[in-house]
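After the structure tokens below, expect a handful of questions from me.
Excluded from the complex is one protein chain; the other protein chains are retained at their positions.
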Amino acid sequence: MDVRTQEFAAAANRELKNERSRNFLGRLAPYFARSCAGAMKTFPDPAAAVACGRAIRADAVARLPDLLEQFAKNALACGAKIIWAKTAAQANEFILALAKEKGVRYVAKGKSMVTEEMGLNEYLKTNGIDAFETDLGEFIIQLLRRPPFHIVGPAINLPVEEIRDLFLAHGVIDEPTTDRIALGGAARRYLRDKFRRLDMAVTGVNMAAADTGAIFNVENEGNIRLCKSSPAIQVSVMSLEKVVPTMNDALHLLRLLCRHCTGQKLSSYVSIDCGPKKPGDADGPEELYILILDNGRSEIYRDVKAREALRCIRCGACLSVCPVYGKIGGYPYGWVYSGPMGQVLNPLLLGREQTRDLYFATTLCGACRDVCPAGVDHPRLFLHYREQQASSVRAQGLFFKAWGRLVKSGGRWHFAVRLLRPLINRFAANGVIRKMPGLMNGWFASRNLPALAHKTFHKQWKKQERQRDAGRR
Amino acid sequence: MKTVSLFIPCLVDLFLPRIGEATYRLLARLGVRCIYHSEQTCCGQPAVNAGFTKEARLAARHFIDVFGDDEAIVSPAGSCVCAVKTHYPELLENEPFWRERAEALAPRIYELSQYLVDVLGVSDCGAFYDGKVAYHESCHILRGLGVSAQPKELLSRVRGAKLVPLQGAETCCGFGGEFANRYPEISTAMVKEKCENYLASGADLLLLNEPGCLLNIGGYLSRHVPDRKVMHLAEFLAAAGREER
Partner (left out) sequence: MPDDVRRFILRKLKNAPAGTAPSRPPLPPLPVLSLNREELISLFTENLAEQTGMVYRAANAQDIKPHLAEIAAREQVKIMLAATDAVLAPLHLRAWGKTTGVEVLTAEDFPDRESYREAAFNRVQAGVTGADWGVAESGTICLLHDRDQPRLISIAPLLHIAVLPVERLVAVYEQVVQSVYADKNRLPAHFTFITGPSMTADIQGGPFKGMHGPRKLIVILVG
């Protein structure tokens, strides 16, 4: 998938003018708040349930190397084939080689963010293997060639007219219709044929339990279950942080994941693989490959603060509560992961340089951190990334150097503040500053600033103190 | 008699000294003696937010030097309180001497409404206001400090004032310091929505207790809806009380 993170500001401004998206986004936050809060109330003690989930993810990240090793050993013992890939390229090459070796003409995909991160579809396509996304939303955005608008509903913002045109152009429907049900039904028929003759499927992994070597997938549509039932070859790709210590840990995270994702107690389908099918089974994969992908994560892991981003379980709650995402939607984030989730993950996976906007385009309001069932502290990570990049901004560096000299002395600080007043108040009229040419243009685009007060609080206090002293004398 | 040390952050000192004054008057009226260390500077939040932690550490150490021995520190700015409480121990994590002092300081610093309700046990400030008010929950006060009930408790005891619900009260107003200037379109969309919700609430005054939000919301109103006001809680409680008398 193309990386467009550097076009954040331009794309955001474009999306701000998109009435349809704005309309949809305006309804998203209240809808999500209701559905998630409603679902969380079904816990006797929601706060304890969240605390427990956060501790599971914290524990999993802290013990990642050991858990991963344990998981791989147990999955292998169950008969799965474990493939390790250092990079996205290695993972793609493996899947392509397997598809070629088995002589498959196409593969079906279960919704999987990590394969989007790998750019698997494009890679297979250019090498002669078609890959069909089978989750309806993913299917639509694959035809549309856009990143997901929202991790839970990748195409949920699209008007039906656009889907109609897309489906017509790609032969999913023959007659134009804007009926949601008819469009969904057409996608069902189109993909059903792919499933029926499917030889190889590629899915993601929601959780992997170290104690048993089992992998979990969560979905509502059933396309992943079909991917695990119909073909003879199943490749499940997991980024290496998906592992949790135990089955029971995975079960509790399921409770939190579904409630934060769609407001359900449990999604329609949770399927758990403990190896390939047994001899005599009518269906299921003859061969189950579990591809463990690193793609930079072992490097991230060396940074003790940054590694906490690996707690993320991709529920998407942070997107739905984010006031910035709520204005611009998922596209400006420019890659697979959007919203606060993308703002913490993309800089780690793509580097801080080309993702600068992602960790600055936040008010640090903390709504994401508060809602996160995995205990990711997004604002803390943004500050960490900013710290790592601070040395590359020279002008700001000089400013803060000077600032640093002032801030450690009250005398110097208040002297400087006194000098500031006339400089700024040059622009004031009637106690209001409407603009300061060349300075803070962004602020003044829509806002005034009060003129600096005649006397700072500091000065007033000193004056009154003198008066009080004089009075006492 | 209780004594508190006033921590007056930069935005208040420079732009909104009347909020500092009001804080002082209010506390004095409630029988609290205020002291003010004139050596105080900035808490370092702008440097932390920009990623300049080395410089932020200078501010943190200075702050701890200035305020370190005070029994209670009170500020009309929740985000600065939040910076001291949450950022300092982490900023100074590798300097045991300073870290310990930062950790010892953290429980002694309060946002104004938090101090009034939780420490002084006051909820009636003797204030009076004839009209409807709405309350904006600033992010760092609500989520950073977990303070939300206290200001509402104070407002509920203002005679004549009716607190009306504000849609999206807990949603960020779009200030975010440098964010507002760097991403003006996004920030404007956010503050615009905040103001629209205020206008739709039926309140004739919007109250909050964070100077950053005040400059943002106030700045937008001043430009677009100049007859509608936003006010800091300290000013509201202090001034309204005076009127009654």
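Order of writing sets the chain letters: A and B. Residues in each chain are counted from 1.
As a working rule, a contact is a pair of C-beta atoms (placed from the backbone, for glycine too) under 8 Å apart; a residue touches a chain by one contact, two chains touch by 3 or more.
Treat the numbers as computed from the prediction; the structure is a model and nothing was measured.
Within the full complex, the chain left out of the display is in contact with A. One of A:69, A:130, A:353 or A:465 touches the chain omitted from the figure, and that residue is A:69.
Considering A:1, A:36, A:85 or A:104, the position touching the chain not shown turns out to be A:85 (whole complex). Here one chain is not drawn; of A:265, A:401 or A:468, the residue touching it is A:265.
Residue A:160 is the one among A:160, A:398 or A:423 that touches the chain missing from this view. For the chain missing from the display, the contacting residue among A:130, A:283 or A:465 is A:283, taking the whole complex into account. The chain not shown here touches subunit A at positions 24, 31, 43-45, 48-49, 51-52, 55-56, 58-59, 61-65, 68-69, 72, 78-79, 82-86, 90, 134-137, 140, 153-156, 158-160, 163, 180-181, 183-184, 187-188, 191-192, 195-196, 212, 220-223, 225-226, 228-230, 232, 240, 247-248, 251-252, 254, 262, 264-278, 280-284, 292, 294, 298-299, 301-302, 304, 307.
Everything that follows uses one rule, which is that only the chains that are shown with their structure count from here on.
Taking the mean of the C-alpha atoms as each chain's centre, subunit A and subunit B sit 32 Å apart.
By the touch rule above, subunit A contacts subunit B in their complex via residues 9, 12-13, 16, 29, 323-324, 326-328, 360-367, 369-370, 383, 385-390, 396-397, 400-401, 403-404, 406-411, 413-414, 417, 420-421, 432, 434, 440-443, 445-450, 452-453, 455-458, 460-462.
Of all residues in subunit B, only 8, 10, 12-18, 20-21, 36-42, 44, 46-55, 58-59, 61-62, 66, 139-140, 143-144, 170-172, 174-192, 215-216, 218-220, 222-224 touch subunit A in the complex they form.
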